[in-house]
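With one protein chain withheld, the remaining protein chains of the complex are depicted in position.
Now for chain A:
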Amino acid sequence: MTRSKAGTAMRGAVATAFIASLLSTSALAAPPVDLSKWSPDYVREVAGTKEFDTAADCSKVTPLDYKGRVTLWYQGVFEGDPDVLRQNYKDFFAAFRATYPNIVLEDQGITYNDLLDKFRTALLGNAAPMVVRLQILGGTEFAAKGYLQPLKPEDVGYSSEDFWPGAMKAVTWDGVTYGIPTNNETMAFIWNADIFKRAGLDPEKAPATWDEVVAYSKQIHDKLGISGYGLVARKNAGNTPYRFMPQLWAYGGGVFDEATASPTYKDVELDSPQSKAALQASYDMYVRDKSVPVSALTNQQADNQPLFLAGQLGMMISHPSDYNVMQDLQKKTTGSDTAKAQAVIDNMRYGLIPTGPDGKRAAVFGGSNIHILKPEYVDGGKVDEPAAKALICMWTSPEWSLKLAWVGSNPGNLNGFLTKWMKTRLETTKFLDVTTSMLPYGVPFPALPETPEIMNIIIPDMLQNALTGAMTVDESAADAAKKVKDLMAGGDL
């Protein structure tokens, strides 16, 4: 499919899905962008239409000459991120220190897979930072346990309507808002057109369904002897649920009913026929066809990236940032590898994540939130609220919520889409519109305190039990469902 044809198809699908998605949300007040018109073209149209002065906006929350101190832990860049994002983080902290020269900021970046464990441990010793920026599935756990202060966008000068309704759900517990979304994202489907061509597949057409992903993966492996699809099933790694849950939801399954318009999280669905069908698809690729990386059980997306760049992997799910990551990696190649890597980059294609048998398309509505801790859990026992709010105001501003999500995500603050930097971003970040187009299909993780254990441990365990042959597909689905039920009942083990 050519770019324009793909764009047309995408626009139609996106508009329909997004309107349906919006009807299921309550926050229809007055978002800064017209969500009913959402499409790649609309995103381009609104980009650069509004000016923002971050310092002036935040000075209304905390005066720029305020003297104070704030400590911050944040889920920051890691080995799979591109260099441009590292630079943007440096720029943000420099900008904050320049804007608020009298606020001492002590920041600590921690990788996605380590942050939750470290933060939990710090909380037990009342040694947490004043402000924490957590992955989207972490907020509810800490809000439910009473560690977080109520915090809503209005507290730092914005409106709740400035943020994605789904993201606001992820920071709400028991009717109270405990944080502000910093960035929100959905991933897309990436493939190597040259591999498709050599395997006898249409190089410009992504698999339309997950069943086709299984078939394409086998065809690529059988014809070329390389891995077809970049399966990821490592435990305690965020990459696993971000890649398996879209598959699970597309087949009509779920942990609960989180993929429905009004989830209740009452019944466990992991052992439903639809969920088992999704697991069976992974089993077919890993065990039956052996068409995915063998290292899937211990690897993560950062391991798939070099495989893809080396032309040893046909398809994967990831951010638009993977395009930049490939460019960064290519710069490190030498000799003939440089040309090979360039050929792979030239053959990178992005498309919507495939649908299930009934046409359901889904992606994890991911991202991060920023929170303020209660003083009793903070190192030193005090929270400098004006300083904390100054930091959060800047981070969640249209400018910085966009810049800190430059290639891997999208701004949590919808006003970010209106800025001139969004225009630059669209011009410089290839394939951004594809992942942006996936946003309406985003399904938030269940907003429950037990979600991190479900997503980081139970789901990967289910995959590993099935893929290693330790259990059958049915047994591993039943085992996972039982574990979730036990967990929701208070959890002994």
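To be clear about the criterion, contacts are C-beta pairs under 8 Å (C-beta built on N, C-alpha and C of every residue); 3 or more make two chains touch, one makes a residue touch a chain; residues count from 1.
In this text, contacts and distances are computed from a predicted model.
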item	value
Hidden chain of the complex, named as in its UniProt record, picked from "Nitrogenase iron-molybdenum cofactor biosynthesis protein NifN", "Multiple sugar transport system permease protein", "Phenylacetic acid degradation protein" or "Cytochrome c551 peroxidase"	"Multiple sugar transport system permease protein"
Hidden partner chain, touching residue among A:35, A:193, A:232 or A:296	A:296
Residue in contact with the excluded chain [from A:227, A:301 or A:396]	A:227
Given A:236, A:333 or A:347, the one touching the chain that is not displayed	A:236
Omitted-chain contact residue, chosen from A:30, A:98 or A:124	A:124
Chain not shown, touching residues in chain A	117, 120-121, 124, 141, 144-147, 227, 233-236, 293-299, 303, 306-307, 310, 312, 449-450, 453, 456-457, 460-461, 464-465, 467-470, 487, 490-493
